[in-house]
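With one protein chain removed, the remaining protein chains of the complex are shown where they sit.
Up next, subunit A:
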Amino acid sequence: MSHGWFDEEAGPIVRPYAMTRGRTRGTVDHPLDLIALVTAETGDPDGAAGGVSDLTDRELAPEHAEIMRRCRRTTESVAELATGLDLPVGVVRVLISDLLDAGLVRVSRPVPASQLQDDSTLREVIDGLRAL
């Protein structure tokens, strides 16, 4: 709680929201789940299809570029990105929406555990935990 963006005495710090130009949602209709996974689009080396962005990393805000850097290394959830960038979840949701709009990332929304097709995923989790 101590490293939050909001200082109890001084009131909120505006900067993270200024970065998203006042938007809180981007173009995604539903707020991205905390465990929605963000994966960098690899794009097409020939530039034809794939990462359809007209943005290059240089043109991205540093925070966008940092998300891209992390997601190229490994798939990360919204919550991990927020903690990794030390930004409020709401701000990170907007940044991800921007990258999504630019075709630089894809986002997979989590399947509610109660809607898993069969037991195989849970069995895999049990085996994986036991191996820890």
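Just so we're on the same page, a contact is a pair of C-beta atoms (placed from the backbone, for glycine too) under 8 Å apart; a residue touches a chain by one contact, two chains touch by 3 or more; residues count from 1.
FYI, contacts and distances are computed from a predicted model.
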item	value
Hidden chain of the complex, named as in its UniProt record, picked from "Signal recognition particle receptor subunit beta, a GTPase", "Oxidoreductase", "Amino acid ABC transporter permease" or "Glyoxalase"	"Signal recognition particle receptor subunit beta, a GTPase"
Contact set of subunit A toward the excluded chain (per top definition)	1, 3-6, 8, 11-12, 14, 17, 20, 22-25, 30-31, 33-37, 39, 49-50, 75, 77, 79-80, 82-84, 88-90, 100, 106-116, 119, 121-126, 128-130, 132
